[in-house]
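Here it is, the structure in full.
With one protein chain held back, the other chains of the complex are shown just where they sit.
Chain IDs A, B and C follow the sequence of writing; residue 1 opens each chain.
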Amino acid sequence: MDDLVKAVLRFRDERDWRQFHNPKDLAISISLEAAELLEQFQWKNPAEVESFLAVPENRRRVGEEMADVLILLISLADAVGLDLAETARRKLLENARKYPVERAKGNAKKYDALAP
Amino acid sequence: MDDLVKAVLRFRDERDWRQFHNPKDLAISISLEAAELLEQFQWKNPAEVESFLAVPENRRRVGEEMADVLILLISLADAVGLDLAETARRKLLENARKYPVERAKGNAKKYDALAP
Amino acid sequence: MDDLVKAVLRFRDERDWRQFHNPKDLAISISLEAAELLEQFQWKNPAEVESFLAVPENRRRVGEEMADVLILLISLADAVGLDLAETARRKLLENARKYPVERAKGNAKKYDALAP
Partner (left out) sequence: MDDLVKAVLRFRDERDWRQFHNPKDLAISISLEAAELLEQFQWKNPAEVESFLAVPENRRRVGEEMADVLILLISLADAVGLDLAETARRKLLENARKYPVERAKGNAKKYDALAP
């Protein structure tokens, strides 16, 4: 992750793009790239998703859209002054408290709807 | 990144949630979490974004939404069979070809609108 | 539609909210409300969607999210100086040209992928 973060920031700085990277527009971009990712699955039922993803070119395209989201997340984390990986690790710990294994196992219900 | 990926997949597998993680619904979730991230900046002008982010509790909240997106990206990468970090590295190389430093420097125009 | 447009603009003006309605933030809001609408269907397969929508309270909730999108569309149309209904009618005519009945019938392919 460290290497990837460095590469993303180097790419940005070599192009003097830091000046454009205000947090609000980066958040908009993340949302738009997430939509382009979702677009790959639009109008497809599970069987169609599966055969779509069996084609390497399609899987590569899906990967590109995911990469765009990740690259922008890294840019936003830097603009906001957050350590993205550390933030995700803390969120996982919090999720583990919200969804204890014994109650969440095999259960997709939202944590606040889980039986106490 | 490797450790984070392992932690995300362990969290999922301890809860038997792999069965729910079809690619289309994961892509929907990424899009919804990206919207929750964007919501933090809604109706705020640049000065308001800045003072909002100066409050640690707000920055923590923004970090949580970013973490949700990243955790889901990692889950989708696994469901689709992609190495997320490697995919992002390849995308950066491709972006470097599309936006050569000498033409893109200080220029926010979309690559296909850059002068040849 | 005319009555609805008038009611939306009257609601806004009685509260002096015109000043907040810049096009970019309205477009963000439309996107966020569309996400809340989509959230209603998250993680549900077709059978689950059907039984979810058979419950009046759920259908009411879906309707509320759709109403939020429509109210914001009307607000944006006013902020931008467009007649929303007229714009939609023109778009339908354009779509009719792109997807001629004889080729599009029963065929979900994107128009540019339709056989000539």
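The working rule: a residue touches a chain if its C-beta (ideal position, glycine included) is under 8 Å from a C-beta of that chain, and two chains touch if they have at least 3 such contacts.
What you see is a predicted model; the values in this text were computed from it and never measured.
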Legend entry - Missing-partner contacts on chain B, residue numbers: 28, 31, 43, 108
Inset, instruction - Quickly run down the residues of chain C that touch the omitted chain. - result: 1, 4, 7-8, 11, 14-17, 19-20, 22-24, 27-28, 30-31, 34-35, 37-38, 40-41, 44, 46, 49, 53, 59, 62-64, 66-71, 73, 76-77, 80-82, 84-85, 87-92, 94-96, 99, 101, 104-108
Inset, instruction - Considering the whole complex rather than only what is displayed, give the residues of chain A touching the chain that is not shown. - result: 20, 25, 28-29, 31-32, 35-36, 38-39, 41-43
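In the analysis below, only the chains that are shown with their structure count from here on.
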Legend entry - Cα superposition of chain A on its sequence copy chain B - rotation in ° rounded to nearest 5: 180
Inset, instruction - Could you label the chain B-chain C interface same or different, taking same to mean over half of its residue numbers are used by both chains? - result: same
Inset, instruction - Could you tell me the distance, in whole angstrom, between the mean C-alpha positions of chain A and chain C? - result: 26
Legend entry - Distance from the mean Cα position of chain B to that of chain A, given in whole angstrom: 3
Inset, instruction - Could you grab the centroid distance between chain B and chain C? Build each centroid from C-alpha atoms only and quote it in angstrom. - result: 26
Inset, instruction - Can you tell me which residues of chain B touch two or more of the remaining chains? - result: 20, 28, 31, 35, 38, 41
